[in-house]
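Only a single protein chain was left out; the remaining protein chains are all shown in position.
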Amino acid sequence: MSETDEVLLSVRNLYVEFATDDGLVSAVNDLSYDLKRGKTLAIVGESGSGKSVSSMALMGLVAGMNAKVSGEVYFDGQQLIGADPESVRKLRGDRMAMIFQDPLSSLHPFFRIGDQLVEAVQVHHDIDKKQAQVRVKAMLERVGIPDVDQRMNEYPHQLSGGMRQRVMIGMSLINNPELLIADEPTTALDVTVQAQILELLKDLQKEFGTAIILITHDLGVVADMADEVVVMYGGSAVEHAPVREIFYEPAMPYTWGLIASIPQISAKNAHLDPIPGNPPSLINLPSGCVFAPRCAFKQLVGDDLCEHERPQLSLISLEHASRCHLTENQRTDIRRARLIGRQK
Amino acid sequence: MLMVFMLTILSIVTFLLFNAVPTDPARLTCGKTCSPATIEANRIRLGLDQPLITQYLEWIKGIFAGRTYGSGTATFNCDAPCLGYSFRNGEQVTDMIVTSLPVTIYLALGAFVLWMVGGISTGIYAARKKGKWQDRAIMGVTLVGYSLPVFFIGILMLIFVVVRWNILPYPSYVGPNVDTLQFLQTMILPWISLAILYAAYYTRLTRSQMLDTMSEDYIRTARAKGLPEKIVLRKHALRAGLTPIVTSAGLDLAGLLGGAVITEYIFGLPGLGRLAIGAVTEYDLPTITATTLVAATFVIVANIVVDLLYAAIDPRVRLQ
Partner (left out) sequence: MNKTTNIRFGVGVASVALLLSACSSKSDNNSQSGTAGGTLYILTAAEQILHLDPQRNYTGEDLAFASGFLNRTLTQYAMTKDNNAASQIQADLATDTGTASDGGKTWEFTLRDGVKWEDGKPVTCADVAYGVSRTFATDVITDGPTYAISLLDIPKADGVSEYPGPYKASAAQQTLFDKAVVCDGNKLTFNLGAPTADFNYAVTLSAFAPVRKDADTGERYDDSVLSNGPYKIASYVKNSKLVLVRNDQWSKDTDPIRPAFPDSIEYVFSIAQPLLTQRLMKDSGKDAMAISPDGVDPTQLAVIFGDAKYTNRRLNDYDPYVRYIAINTKKVPNVKHRQAMLAALNRADLRKIAGGKYAGDDADGVVKPNIGQDYAATGLWDGLLGEAIPDTGNVALAKKLIAESGEKFPNPIVFDYGQSPTADKSASAIVAAMARAGIVVKPNPIEVGAYYGVVLDPAKQGSLSAGGWGPDWSNASTVLPELFTPGGGFNLSQFDDKAFTAESDAAKAIADRVEQAAAWQALNVKAAELALVIPTRFGKEQRIQGSMVQGAYIWGPYGSYPYGALSVSQ
């Protein structure tokens, strides 16, 4: 599939709520984004920001967790929310696939590598085991597994972490999906291996034209991979922009905090500026801006607006939206004063 | 090798346990007006006058090579594997075990199949319906089943199914090759009574194992692959939760093979459990020793089999 501007995935007003003993947890609040074929969208945020849950929800993987999902998710024009679970299951692993943070726990410890991939092929294709094995072997070779014949007969614990993630990637791409959700794919890996895996993902994306949702908290990875970025906080998107904009003209205090906390090797006077406070409880969200309790700039906004009124996700430019009560001028002044983003 | 070692230790412990008791086994071989000389004669005849170590070696020798009891014209042979001679029954212990063991094996295996199939499938069902009324109903029923003593279930079944409703004839054990129908009619209630007890436990065990493994990452992976829920449960989740089930199953089966005393008694099954309990009430030392050894051997063998099964189930165990 060649690169086109065609939208593959369209998420509109997605809500995910969990009923727990402590109350209703609003894990995802009104999330919307589009992903074009062959492109990479990074979803960035702390743990608990809803970035993983939103992706699981659109894959139909939050069923059985007492979850209530509402909104609209169109995959290649097909509405997934509220659809027959069987039709969504048929998409999973075939046209949309997913890889996870910890490849050791994500691969079944009791089954051979080869068999786990063969199973992934056979569940969506009516072919015999031999043919499936041929396909698996080719894929494993493609993702860079040496001695494939031997490895196919091995179990996950016999492989190194990097190899395991290559296997996971191979397994997710085996049916040539149009969408790959990569949930923190390199977090559990050594730094050197991280780079290799990212490189592999990029190569494969080019080769197969796969659209990727990259879920991460690592802005370095974002810079390397993403075309577009959604920053999530407290279950909502707080900023949504092309990758360059996020780094050059981040538009709200939480994003500033994220960028400021990247260790910059070149910076002499490093502003290692972690965001104070804790992530919000998703039970009984405040009526004002979700980030307000940790925001250092809320006093710049008059009338305690940040405490009372939740800001809308509003466009700053054609492709850049953010959720903040600060004015454009206030933001520019702050960025300048604090040396955030590109200095004009 | 380990097994041989364990069995040796076991045989010594079993032998000492029952032969070093503060009761004179020779005294028990004759009736109330027994003279000391008679006791002495029987002591010699049974080799009980020998030191314990000699008695033990003689006993072990009997198991492998057979032995001869008594002296003069009153001798008799006990062929290998000779587990001793039961003075109270006037029979060789090996013969008694050989006749009673198959009964216990039929009983244990039949019940085992019933409870494993019933318990595991119900457990999976309950796990799938977690929190719904089906799950709650199953959990309630199993709690009751689990807390009912086996003799209660057995007697209840006998009195209702057999005595009141005449659904089955009175239990009367025959070998399956003698009269298959009667065998099945006799065994079905003991199978069910034993199975109810164990199935209740295995339902709960399977359910909790399933729920534990359902939150594992590889189950999420299996779902992400697009596997139907049935396969996710039965292949991926069950396989991962199988280890504790196999452990319990192996040991429970071994325990039953050593004799299901109460069930055998209630249903009049001439199995190992009845043999053992009869031996205990009559203080028939050779039989007590032998039945204990057989039962303990089952447990040791079961442990080894369970270990082998672990390796078959979990490749991580195999390679370490």
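The first chain written gets the first letter, and so on, giving A and B; residue counts start at 1 in each chain.
Convention: contacts are C-beta pairs under 8 Å (C-beta built on N, C-alpha and C of every residue); 3 or more make two chains touch, one makes a residue touch a chain.
For clarity, every value in this text was computed on a predicted model and none was experimentally measured.
Put simply, the missing chain touches B once the whole complex is considered.
Residue B:L158 is the one among B:C82, B:I97 or B:L158 that touches the chain missing from this view.
Within the set B:S11, B:N42, B:T104 or B:T213, the residue that contacts the chain not displayed is B:N42. Between the chain not shown and the residues B:W59, B:W115, B:Y173 or B:F298, the one that touches is B:Y173.
Taking the complete complex into account, residues 21-24, 27-38, 41-42, 45, 70, 72-74, 76, 87, 90, 100, 155, 158-159, 162-163, 170, 172-174, 265-270, 274, 278, 280-284 of chain B touch the chain not shown.
By definition in this document, only the chains that are shown with their structure count from here on.
If you average the CA atoms of chain A and of chain B, the two centres end up 55 Å from each other. The touching residues of chain B, counted against chain A in their complex, run 216-218, 220-228, 231, 236, 239-240, 313-316, 319.
Chain A contributes residues 59, 61, 89-94, 97-98, 100, 102, 105-111, 119-120, 123-124, 155, 157-158, 168, 171-172 to its touches with chain B in the complex.
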